[in-house]
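One structure is given below, encoded as structure tokens.
All protein chains but one are shown in place.
Chains here go by letter, A and B, matching the order in which they are written, and residues are numbered from 1 within each.
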Amino acid sequence: MPERDVLLEVNDLERHFDVSPPALERLLRGKPRLALKALDGVTFSIKRGETFSLVGESGCGKTTVARCVVGLYRPTSGHIVFDGIDLGRLTRRKAMAPIRRRMQMIFQDPYASLNPRWRVRKIVAEPLVTHGLMADKAELRARVAELLEQVRLAPADGDKFPHEFSGGQRQRISIARALAADPEFLVCDEPTSALDVSVQAQILNLMKDLQRRLRLTYLFISHNLSVIYQISDRIGVMYLGRLVEVATADRLFAAPRHPYTRLLLETIPRLDPPDGALGEREPVAGEVPNPIAPPSGCAFHPRCPSANERCRQERPSLLAVGGTFVACHAVQEGRLPPA
Amino acid sequence: MRNSEPLLKVENLRVEVPTKRGTLVAVDDVSFSIAPGEVLGVVGESGAGKSLTGAAIIGLLEPPLRIAGGRIALAGRRIDTLPYEAMRRIRGKEIGAIFQDPLTSLNPLFTIGHQLVETVRTHLDLGPSEARARALSLLKEVGIAGADDRIAHYPHQFSGGMRQRVIIALALAANPRLIIADEPTTAPDVSIQAQIIALLKRLGRDHGTAIMLVTHDMRVIAETAHRVAVMYAGRIVEIGPVRTIVEQPSHPYTIGLMASIPRTAGRRDRLQQIDGTMPRLNAIPQGCPFNPRCIEAFDRCRRERPDLMAAKATEAACWLYADAKQPAHA
Partner (left out) sequence: MAEIAAANAASPARPPPGRWWRIADSDLWWSFTHSPVTVAAAAIAAAIIGAALLASFIAPHDPYDLASVSLLDATDPPAWLDGGNWTYPLGTDNQGRDMLSAILYGTRLSLVVGCAAVTLALLLGVGLGLLAGWRGGFVDALIMRVADVQLSFPAILVALLIDGIARSVLPRQVQTQITLYVLIAAIALSYWVHFARTVRGSTMVERDKEYIQAARVIGVHPVRMVIGHLLPNVIGPVLVIATINLATAILTEATLSFLGVGLPPTEPSLGTLIRVGNDFLLSGDWWISIFPGIVLALLILSINLVGDWLRDAFNPKLR
């Protein structure tokens, strides 16, 4: 059977969290149930071999998407389709097992993502042991050594404990573990956010090399736009649980369309600010609103200079506009020309 | 804008921590000065000693860490040898501090108005209504909308970015001449980050406050600072004007660091990287601490430790520039 071109499809994904006050309080004070819509209808797809990134500020839902895709959260509604298989239909742990072999995750915190009591070789070998892929001990050891070398660590490092390694080295161990069972798809949740900039460069280079050599597909989550620029093929910008723009990396950075994307790009501190008294920039007003009570209509309208009445009432859908997808009335109506 | 007389002068600062395996040196012979109204950025990766330098200056080193040598002078007056009470009075009044975690810097049990007024009255001789007026003006200055109402709110009623601004207001309460800001912009929201950067710049300009900005984020420094000190393994390896450090660095570590910062335009195939990691405190190499990772290292680098010396348009601690026989001054 020929390989599917599209490896992952996410359709109308919604995930709500129940943040209601305790039952007794609701009863006594008549308070209503509260739901936090972390994801409010997200749709995108990822092609085999590409790096698709989700970027946004805190509370935008990008981490929630990652966790739904990988099965840590159950979606409230919507579909996640991996290589043609609807993951929502797989409710039993055994049924998910073959998918788990093919899809793995790398986490943000290098200090919490490795069991402090286990030796590195046990950590890296865990996927192999769990899926029963290698019974022979010698074979297992050899594979672990191979994996460690692949992430540019020494095979002897397998005998050590995580606390003997630096943050960057621990992320390498995480990557080695994620690659142990030969997955096709890696979900990377802010893998370099906790690392120093020179270590970050090493890890990003490593991830690019591995992608080329092992033909991996990445879903990359980050809030750091410059990292996103370096690693992504296509980018999705999220705001308050919704996708507001999806474009290729070049197009997004060269010609951002959605007002929020423009805001993000303008507020990145620059290494080369314009001359004269350190360059005065207008600080932008507003903060991300509370996701429990999002604004009506378009979630961005309170902060948007181009908002009109329609924006306050009607939520825009993600539509194709000149090569990119944008969810903005102003752009769709032609009121906001490209930057 | 800048006077010639430095407000803060740090000379040969050395911070040690005794452990059961011997004494480790966390900050090694660090010297620099900050003029009034100037923003000095101190950049380095984790473990470089930049936060400890700030903590040493403000007298908040946690034991067993201790200052083991050198001299710190504020406006000509020596402060590293002051007794606890005297230092406590200086802290807050002359030197303000902004730390990284706004959640733990505010007392959740008191309104921010109460905390502001308390800080103001501790250091300035103002009556209650004057102190409150000052607190209000501080809140407005840091950009808290609706300050008249919000002054009576508790910390948990503020969002993360707002809390960070309240912290800055607290640091400004007694009109200090120097502010030590340790990673004030680590909020993951770029819009908040931009606002805090603008605020810090304004302080320097409008009040003549000197700022020591400690961060690992070079972009923030590029936007905010006048001069930059680059730290590595407890030492300053390069110091100079910010534009020069970013565009024409001299020290190989600085060159590698600037090159590994991801950009938002241009080529996207491979980032420059520096192989290896910063040495741990108990395994600092002999000679220049960067020599194992340095592509330009030669024999002298492995034997002798370089001090800061003139190098093109900055000062760098690197034997590559040993030919220029000028003595080093921070």
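Odds and ends about this structure:
The criterion applied here is as follows: a residue touches a chain if its C-beta (ideal position, glycine included) is under 8 Å from a C-beta of that chain, and two chains touch if they have at least 3 such contacts.
None of these values were measured; they are calculated from a predicted model.
Only one residue in the set A:89, A:117, A:137 or A:213 touches the chain that does not appear here, and it is A:117. Among A:10, A:38 or A:70, only A:70 touches the chain left out of the display. Checked against the full complex, the candidates B:47, B:249, B:262 or B:289 give a single residue touching the omitted chain, namely B:47. Here the missing chain is touched by one residue of A:59, A:75 or A:127, and it is A:127. Although one chain is not drawn, its touching partners on chain A can still be listed: residues 70-72, 93, 96-97, 100-101, 104-105, 107-109, 112-118, 126-127, 130-131, 159-160, 163-164, 166, 174, 177.
Note that in this section only the chains that are shown with their structure count from here on.
Taking each chain's centre as the average of its CA atoms, chain A and chain B sit 32 Å apart.
Residues 57-58, 166-169, 193, 196-202, 204-205, 208, 223-227, 229-231, 249, 253, 263-265, 267-273, 277-279, 281, 283-284, 286-288, 290 of chain A are the ones that touch chain B when the two sit in their complex. Chain contact summary for the complex, chain B toward chain A: residues 45-46, 143, 159-162, 187-195, 197-199, 201, 205, 216-220, 222-224, 226, 246-247, 256-257, 260-265, 268-275, 277-278.
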